[in-house]
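Okay, so here's the structure we're looking at.
One protein chain is absent from this view; the other protein chains keep their places.
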Amino acid sequence: MKRLDWLSRCGLICLMVLVAAAVAGWFGLAGDPAAIDGDRLRPPGAAAWLGTDDLGRSLLPRLLEGIGATLLLSSLAVLVTAVVSTALGIVAGYVGGAVNEAVLRLVEVLYAFPSIVLAILVAAVVGPGRPAAMAAIVLVTIPLMTRLVRAAAATVASRDYITSAVVSGVGMPTMLVRHVLPNVGGTIAVQGTYALSIGILVEGGLSFLGLGVQPPQASLGVLIAQGGIYMVAAPWLVIAPGVVLVLAILSINVLGDGLRDRLEPREARSLT
Amino acid sequence: MNQMSIHRDGSVEPPTPTPTPTPVLELDRASVVFPSGPPWRRRRVPAMREVTLQVSAGETLGVVGESGSGKTTTAMVALGLRRPTTGVVRFEGASMPRRRRALAGRMQVVLQHPQWSLDPRMRVGRSVAEPLVVAERLARRAANTTSGAINGSSSGSITDAVAVMLEKVGLDASVAKRHPHELSGGQRQRVAIARALITRPRFVVFDEAVSALDVSVQAQILNLVVDVQAEYGFGALFISHDLGAVRYVAHRIAVMRHGCVVETADTETFYRTPEHEYSRQLLEAL
Amino acid sequence: MRLFTWWLRRALSGAGTLVGVSILIFIAVRAMPGGFAETILGPFATEEQRAELAERYGLDQSVLVQYWNWFTAALSGDFGTSMVSQQPVGAELASRFPVTAQLTVMAILAAAFIGVPLGVLAAVRAGGPGAGGRGAVVGRLAGGLGVSLPEFVLGSIVVYLFSRYALGLSVGGYVPLGDDPVGNLRAMLLPAAVLSVFAISATARTTRDAVLNVLVEPYVTAAVARGETPWAVIRQHILRNAAPPVLVLLTTVSAYLLGGAIIVEYLFNLPGVGSYVVHAVGRRDYAVVQAGVLLAAALFIVLNVVVDLVVGLIDPRLGVTTAGRRT
Partner (left out) sequence: MNQLTPAEPVVVARDLVVDYLAAHGPVRALDGVDLAVDAGETVGVVGESGSGKSTLGAALGRLLPSRAERRHGSMHVAGHSVFDLAPQPLRQLRRDQLGFVFQDPIGALDPTMRVGAQVRRALRGRQPSPRRSTRDAVAALLDQVRLRDPARVARAYPHQLSGGMAQRVALAMAMAVQPRVLVADEPTAALDSQVRDEVLDTILALTRAAGTTVLWLSHDLNAVARRCARVVVMYGGRVVEDGPAHAVLARPAHPYTHALASSAPSHARPGERLTPIPGRPPLLAGPAPGCAFAERCRFVVDRCATERPPLARVNGQAVLCHRAEELRSTAALPLPARPTDIPAEIGGGR
């Protein structure tokens, strides 16, 4: 088994640290996120490591809560996407014909919406809140992931081992589960990773616009939106969640790149 | 044990299989036409034109032709993976069943690309066992719906069958525990042959089965094909662009060009003077 | 001719997608929980208000007719009336669209003129001596950072820096391009720059991948073997062959930018379509939301069809229908 390169491993470690932080926050190790414990808009210092917000709440526990909320929400949404996209993509790619055509059409329609625009439509219909954010992530990531899983499944379907399994009388469900699914697993892993970073981005953007997660619930997007109001007086309120958000997306992207390079190594050529 | 290989060893006379009343597989003026172009200007591209072939039990029919001659389409039609646009395919005297799975285990195929002939995510043993497992499951299901249950083989006996089959194709039984990427191209084609033969099929298609192998490995696999065919007595369709390889394993040879069979003759003829001009060209190019 | 029929098919398929998109938008708004009238008028509406609403939207007609009326009206630029301002949505969109368009075009130009060369450079360097060294890691990290920097984070920080410290450019103070080009550019430079970061990085990454794919093609080896200079190989062979995937990506990026523009407009207080639509969502002004979303999707679809035409002109193999046979 080839291993990930060091940059991707850094990404993985970074991600695990964020998850650990979220879990720590959840158990209240950094204090109560709702507790008002001092001056308002106090800069970072010994009492509150990341300073306090406009209500005098310490930022650190709120940040940890936000990380947890964002990661959990995005992961759940991507899980839904992964299941739906894998099912659609594998069936369309393997069966081909009219099914393929129908799935492609559906995906095409969803794909035609710019991601934030689609998220806004969802928020308009469902009403701002956590369900809207989740539904938006699912709808934004489904076309991206279904396309690639479908393409991978179509490639697998043309392989010799599939033909010989058909000749041996292997039925469709067995074929999809035993042969096609394991062989598109790499694509699912890579695209799922990218979908997670898109999910975090969409949640952040939507919440930032006030259409996603609603305060007093915390999420990274909410923290950035709320902090933005006091930007000039208390920049730490934006910078801390902003850095964490960027770090999360970056480490997931780097991890995805590493996974992809491992699954599809490419050869470079010199022009001299 | 094998009448056929006695013929093959050293005798200059062409091995003639005992003629059977009904061929294992028969194509009767089968044609395949692919639609092409936009819906409003649909063109029809013929891939097979009135192809008539017969393969008897214990006989290898070689099909030779360039790329685009329709030989792979012929294979797909013979395997029941594609219905001919016109014409008839008969397997053991009866026309192809509507549901292909009714033939499970009685017909197998060995394909070209060694790196894709086996599912890369499956251990070799499971790949080899798969056709047997499927065939037994289907047989059990059929038995359940009609009469009572029949005793299927236990997993132990399947493991044994796999080991026997692997040894038959010249591999160690321990290969079953490995993944395809741990094997060489020649070994993978051996496994593919073991997988094809584990259900004792009546008919096997070899579609360019040695073409992607190294020259020095090709001969191993060709000899293996000759040996297992002689031992198991299945009817075989051996398809290749390489007349040398086809001539070596086949009893009769059909030459395809532009979707048509231009000549069918005993292998002997293809060592001397084939009738059709195109066949002669192929012979000269060797 | 072949190219034309191929492109015509792509265009028809684009039209089909547009219809699908419009149906989805229509259904989404009509099928909201609580019913359309309820959602718009709220629970305390009078019978009169209900009747008036039903008449205005043709709610008494069949859904198909309602859809047809809405869609054909939308195609002719009539997007109905805003619930909040009681003004025609079409006129408001038309006056706001130039801002969004200018923002997006500026970012796309930056992507094309900065992102593409960076991507080509990265790919060619990856094949050259010292590949996989520190430079490659820095490049990978920089590219990764670019696509991981959401507009609302970067934008917030930029807004903070430029409002806190006198850095020459001010935040806000939008003037139309026609009135005062210099003032307009001064106001648009920061938002466009914020928007460009993602576009440049995403373009550079895809360009790099596309060029790497071309670099392993035999005709590149053949050109090198003929003694062509690296620059000649890049110009003559690599750019042309890597162009199709890059162009396709640029359309995707512009779609993304239309979305990103919403956030940037909101953040920098620009009078564009994005901020209009975002505020409309908060006010449950559905005619505006419908129109804005439809406009964005339609733009993306049209852009796709245009790019298909360009790609078809670059790559003569497209449009050649191949018989579906494997031999």
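Chains here go by letter, A, B and C, matching the order in which they are written, and residues are numbered from 1 within each.
Criterion: a contact is a pair of C-beta atoms (placed from the backbone, for glycine too) under 8 Å apart; a residue touches a chain by one contact, two chains touch by 3 or more.
Just so it is clear, the structure is predicted and the values come from calculations on it, not from any experiment.
Colleague: Check the options B:L61, B:L222 or B:V261 and report the residue that touches the missing chain.
Modeller: The missing chain is touched by B:L222.
Colleague: Using the document's contact rule, name the residues of chain B that touch the chain not shown here.
Modeller: 7-15, 66-67, 184-187, 214-220, 222-223, 226, 241-245, 247-248, 267-268, 271, 281-282, 285-286
Colleague: When the complex is taken as a whole, what residues of chain C touch the one chain not shown?
Modeller: 127-129, 131, 217-219, 221-229, 236-237, 240-241, 314-317, 320
To be clear about the criterion, only the chains that are shown with their structure count from here on.
Colleague: So how far apart, in whole Å, are chain A and chain C when each is placed at the average of its C-alpha atoms?
Modeller: Result: the chain centres lie 21 Å from each other.
Colleague: Can you compute the centre-to-centre distance for chain B and chain C, using the mean CA position of each chain? Integer Å is fine.
Modeller: Distance between chain centres, rounded to whole Å: 52 Å.
Colleague: Need the CA-centroid distance for the pair chain A / chain B, whole Å please.
Modeller: 47
Colleague: Give me the residues of chain A that touch two or more other chains.
Modeller: none
Colleague: Multi-chain contacts in chain B: which residues touch at least two other chains?
Modeller: As it turns out, chain B has no residue touching two or more other chains.
Colleague: Can you name the residues of chain A that touch chain C in the complex?
Modeller: 7, 105-106, 108-109, 112-121, 123-125, 128, 158, 197, 201, 204-205, 208-211, 221, 224-225, 227-228, 231-232, 235, 238-239, 242, 245-246, 249-250, 253-254, 257, 266-272
Colleague: Which stretch or stretches of chain A touch chain B in the complex?
Modeller: Those residues of chain A that touch chain B are 159-161, 163-171, 174, 178-179, 182-183, 185.
Colleague: Please give the residue numbers of chain B that touch chain A in the complex, ascending.
Modeller: 79, 81, 100-101, 103-105, 107-113, 116-122, 127, 130-131, 134-135, 138, 192, 195-196, 199, 205
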